[in-house]
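The other protein chains are all here in position, but one chain of the complex has been omitted.
Let's look at chain A:
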Amino acid sequence: MADRPDGAGETGHNKPALSLHVPEPRYRPGDTVDFSHLNIPEAGAQARPDETCDPKDMGALAYDLVRVLGEDNKAHGPWNPNLDAETLRTMLGHMAMVRAFDERMFRGQRQGKTSFYMKCTGEEATSVAASMALASDDMVFPSYRQQGILIARGYPIVDMINQIYSNKADKLKGRQLPIMYSSREHSFFSISGNLATQLPQATGWAMASAIKGDSRIAATWVGEGSTAEGDFHSACTFATVYNAPVIFNVINNQWAISSFSGFAGAERTTFAARALGYGLAGLRVDGNDALAVYAAQRWAANRARANAGPTLIEYFTYRAEGHSTSDDPSGYRSAQEREEWPLGDPIMRLKNHLVAIGEWDEDRQQAMDLEAAEKVKAATKEAEKNGILGHGMHHPFHTMFEDVFEELPWHLKEQAEQATRERQIKWPQGGGPKT
């Protein structure tokens, strides 16, 4: 081996030079994709330990992949949540709605109705199925690709669009970037633009719930790229130290903008295995299998409710679209990846399952898709009555100075007066900036 003798390092020494490893994804634009290296186990083959088990006894599940829906479109094994057909159709409907919503909002951004949008194409199950496994008053601390939670919780789509357009009906008064929703009524925490900050916050909320002897738990979502942030590790430490009733959902969609998951450490281990060093329960789940997602989230929720502790779940999935409307993935990854992704499309898989069990057919699917598209279209029209970004129909302008503090201090009062004067000069007709 390369023992390092005293004085090593002068030129001419005969020890091997050290070299830095810089991760590189398997495929770049133009490359032919082959995903056969991925170990995709048989659906139903994974054991389902008791929710209150010791994390030490479930270590293998952090490296395996919990799957329920098999190639035959049937549900298999101990993780099958045995949902009734009505619930499955509701789940499918929410997922279809998310996709229709994303399509429409993406186009809206291209038409200049807003500045920015982020799709979750291919990841719909990780928010819709997961949130359906929680109680409606369990607190969720989402990241920016969990629009499915709001849709599953019945948050009005018009209000989502109002937020995206930053118009006069935007409940957040035009202060947040599009898609950074907040709804206390729906136990949906305000989304931050700073990645991973929601993890310690979710943990703190869960600790508070435990301190007060409440029965509500917290769940939070983060991308695999963001697990490299210190906040992730702080949150894992706090969660395990205080046995907080919290669920960490890590969405491993393979890409963090243009950096593949290797830059968050994926070459060495799984994200679920991060749990083991902390003594957390860790599960690695097929994120495109809505039934597996539901089952894992329900397992973790039961565990938290039983005071058995926190769980970290990695959902293995794929970001089928660009990172956001500002991103063009053809610049850094093979166009083939999306088609070759071996875990399929979560919506199609759930649909095929419903068809396979005789609870669905192509006509109903078509009708459902059409209805979703119509609903979103109507909601868009409704929202546009309240204005689109940059067309002057926004919140009354003095709201800019409100809510910095509970009460308006003198310095903000003075600045508000200055802004009022400026506004009268800049826009004598009233209204506001028209880009």
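As a working rule, a contact is a pair of C-beta atoms (placed from the backbone, for glycine too) under 8 Å apart; a residue touches a chain by one contact, two chains touch by 3 or more; residues count from 1.
Criterion: contacts and distances are computed from a predicted model.
The listed choices are "3-methyl-2-oxobutanoate dehydrogenase (2-methylpropanoyl-transferring)", "4Fe-4S dicluster domain-containing protein", "AzlD domain-containing protein" or "LLM class flavin-dependent oxidoreductase"; the UniProt protein name belonging to the chain that is not shown reads "3-methyl-2-oxobutanoate dehydrogenase (2-methylpropanoyl-transferring)". Which of A:38, A:85, A:241 or A:357 touches the hidden chain is settled by the complete complex: it is A:241.
When the omitted chain is restored, the residue from A:189, A:271 or A:341 that touches it is A:189.
Residue-wise, the contact with the chain that is not shown comes from A:202, picked out of A:75, A:125, A:169 or A:202. Taking the whole complex into account, chain A touches the unshown chain at residues 139, 141, 171-173, 175-176, 180, 182-184, 189-190, 192-194, 197, 199-212, 218, 230-231, 233-235, 237-238, 241, 403-406, 409-411.
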